[in-house]
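To start, the structure itself, in structure tokens.
Just one protein chain is left out here, and the rest sit where they should.
Chain naming follows the written order as A, B and C, and within any one chain the residues start at number 1.
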Amino acid sequence: MSNRTMASLMRRAKVDPMDCYQCGKCAAGCPMANSMDLNSRQIMHCTQLGEAAYNKLISSEAIWLCTGCNVCHERCPHDVDIPSVIEQARYDAIEKGKIRRKSKIFNDIFLTNLKLTGKSQEAFLALIYNMVSLDIFQDMNSVPHMLRHKLVSVLPEFIKNPKEVSNTMEKSKEWGKAEK
Amino acid sequence: MSVKENWEPKILAFCCNWCTYTGADLAGLNRMKYPENVHVIRVPCSSRVNPQFIIRAFQKGCDGVMVCGCHPGDCHYATGNYYTRRRFMLMKRLLEHNGIDPNRFVCRWISGAEAAKFRDVVTQVSNQIKAMGPNEKFREPYYLEKEAE
Amino acid sequence: MMKYSFFPGCSMGSTAKCYRLSLEYVCRQIGMDLYEIDGWNCCGATSAHVMNEVMGLALPALSLAKAEKNFPHLDIATGCAACYSRLKTAAHHCKNDAGVRYQVEKTIGMPYEAKREVLNFMDIFGTEEAMTAMQEKIRRPLKGLKVACYYGCLNVRPAAITGAPDRENPMTMENIISLSGADCIDWSFKTECCGGAHQNDATTETRPLVDVIIRNAVANGAQCIVTACPLCNMNLEMRQKEYERIFGTPRIPVFAFTELIAIAMGAHWNEIALDAHYTDASKIIAEAIRAGKEADVK
Partner (left out) sequence: MSRVGVFVCHCGTNIAQTVDVERVAEAAKSFPGVVYSSTYKYMCSEPGQAMIKETIEKENLDRIVICSCTPRMHEVTFRKMLKGTKINPYQLEIANIREQCSWVHTDKEKATEKAINLARMSVAKVLLNEPLHTSSIPITKRALVIGGGIAGIQAALDIADAGHEVVLVEKESSIGGKMAMLDKTFPTLDCSACISTPKMVDVSQHPNITLMTSSEIESVGGYVGNFDVTIRQKAKYVNHDICTGCGLCETKCPTKVISEFNQGLAKRPAIGKMYAQAVPAKPVIDPNACRKLIDGKCGLCAKLCPLGCINFEDEDKLVTEKFGAIVVATGYQLIEWGELYPEYGGGKYKDVITGLQFERLVNASGPSEGHILRPSDNTEPKTIVIIKCVGSRDPKKGKSYCSRACCMYGAKHAHQILDKIPGAKVVTFYIDVRTPGKNYEEFYDNTRHDGAIYVRGRVSKIYEEDGKLICLGEDSLLARKVAVKADMVVLETAMVPAVGIRELAGMLGIAVDNHGWVTEAHPKLRPVETQTGGVFLCGVCQGPKDIPDTVAQAGAAASKVIGLLNKDSMETSPMISKVDESKCAGCGFCVKMCPYKAITLEDIDVRQGPKTVKKTVAKINGGLCQGCGACNVACRTGCIELLGFKNNQILEEVDSLCL
């Protein structure tokens, strides 16, 4: 591949896109395929076609819907590590500021929370996410059950030294490989 | 001895008739380009290459020697290149023992279809030898004198 | 020697109450020691590795490095599939790629050599030693309970990281559960993804995933599903009411696999908070215990 962006993507993902012969076994097994605007087979096709198609890929919703379950890679006859391609495509998307709205909200809340407490607080996350994303009533019917059985605590919990975590997170960003 | 300007190394390549020589022909057929300083000697099999030939080449003024054959397992004569492989592991050490940089001696597997690999290997070896400069060890005084002229 | 460093993960302290209590119960019974990693932190799943490559490796490595410092001779155990995957990935890359290890060590400011293995509790309870110990402690076998063992995706895949020998039809959990006397059904969605990673930010899209899993389990005769991951567990059971309304999905209790073992060992319901499940499980468990007693009498 002559194109530098593509060459760099493939080096990082350790995948040769031309290994893929578009049989579709990956998409057939993908649990999310029907919700994706580009399914895993089409994602690989985008990487085969070059820069323009790749730009379409990094603007897609699909890369944010991948659950990383790896069933595509597991069953691929040519052992193409599709999750790794998607992962790298996401980093490229982040660098260009193209993140699916809901994913951005969720990930930002998650990482902010993590930075502050060193732990993820499932209930708080869900609550804040629902408010910011305007899905206010999502999962609300589970709340009484959770509170009754003390499945969530009312106050946020902290790990011993949250500072270490926030330091690690800050330093991680210094290496590049996608920001935010 | 100082390296003369525009110095070109002399590189000898022993190529087996069935794979590498065919690959070299294919490189020609495809009009691939590689340095002129490589000369091929055709042998039926890489296992035909007597270590004596290599010593002689260095002695007489070659700067690099290559032995190329079929990929292990693909030998036209079934097992010949396995002998080559073992022989030239020892050869490298022998050269080192004698004070010749073992990097001047290269053993590669190039099939009849790998014209591009032939070109790449030959080019790379040629550049490598060029960077190393002329071989001075092991040579008969006559050739050294001739070169000094 | 059944001793492990223990990485609990965030869910163990909250939503996975049943899992944690039953896990602790079983460990007490068989004399397995878990040493919680001092000062462990969240592994970052599912956001860190999505947003930043190094962060996705450094966060789990931070906990692993601490474990390595405190308990240099113990393998690391974790009960959550997502944590397992992140920890194992970090350990795998640090072990096999000197460049990654350098980056990670610089980032966390600690040395980390990735000398010890990261294990999930199926690996741990699946060892011969643990199996024998558990077998000895079974007091009231659960007779006739039909169980679908659900592994989820990250406990078995990717193969290069987990090293799981069979990714389509693994049997470790079945072997463990069969100790409890329950019958494990043969079904086809053991290792399909439940979409847990996107249960907040892509709820609509992940709903059908849970639906097909539960349907296949029920179609193959399962009375309950057991998992080895708090995220899977919550995702499979929390919204069943909603799925029933939307897809007509049948309702089915979902347990952590340690719960069934704990019950078979004689744990009291309160001890392991069995009533904290979203779908009532008391009936089938009581039935299984009763059948077990009858079989014993005969």
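Side notes on the structure shown:
Assume a residue touches a chain if its C-beta (ideal position, glycine included) is under 8 Å from a C-beta of that chain, and two chains touch if they have at least 3 such contacts.
Predicted model, so just to flag it, every value in this text is computed and none were measured.
Listed by label, the shown chains that the missing chain touches in the whole complex are A, B, C. Residue A:29 is the one among A:29, A:50 or A:162 that touches the chain not shown.
Touch with the chain that is not drawn comes from one residue among B:12, B:68 or B:125, which is B:12. Check C:112, C:151, C:189 or C:255 against the missing chain and you find that the one touching it is C:189. For chain A, the residues in touch with the chain missing from this view are 21-30, 33-34, 39, 41-42, 71, 75-79.
Panel shows chain C; residues 166-169, 186-189, 215-216, 219-220 of it touch the chain omitted from the view. Touching the omitted chain from chain B are residues 10, 12, 17, 21-22, 24-25, 27-29, 31-34, 36-37, 39-45, 47-53, 56-57, 60-62, 73-74, 76-80, 83, 87, 119, 143.
The criterion applied here is as follows: only the chains that are shown with their structure count from here on.
Computed centre separation for the pair chain A/chain B is 52 angstrom, with centres defined by C-alpha atoms. Inter-chain spacing, taken between the CA centroids of chain A and chain C, is 22 Å.
Taking the mean of the C-alpha atoms as each chain's centre, chain B and chain C sit 59 Å apart. Against chain C, the residues of chain A that register as touching in their complex are 31-32, 34-35, 64-65, 67-71, 73-74, 81, 83, 87, 90-91, 94, 102-103, 105-107, 110-111, 114, 118-123, 125-126, 129, 133, 135, 138-139, 141-142, 145-146, 149-153, 157, 159-162, 164-165, 167-169, 171-175, 177-180. Chain C meets chain A in the complex at residues 10-11, 13-15, 17, 38-42, 44, 46-55, 58-59, 62, 103, 106-109, 153-154, 157-159, 167, 191-193, 195-198, 200-206, 208-209, 238-239, 241-242, 273, 275-276, 278.
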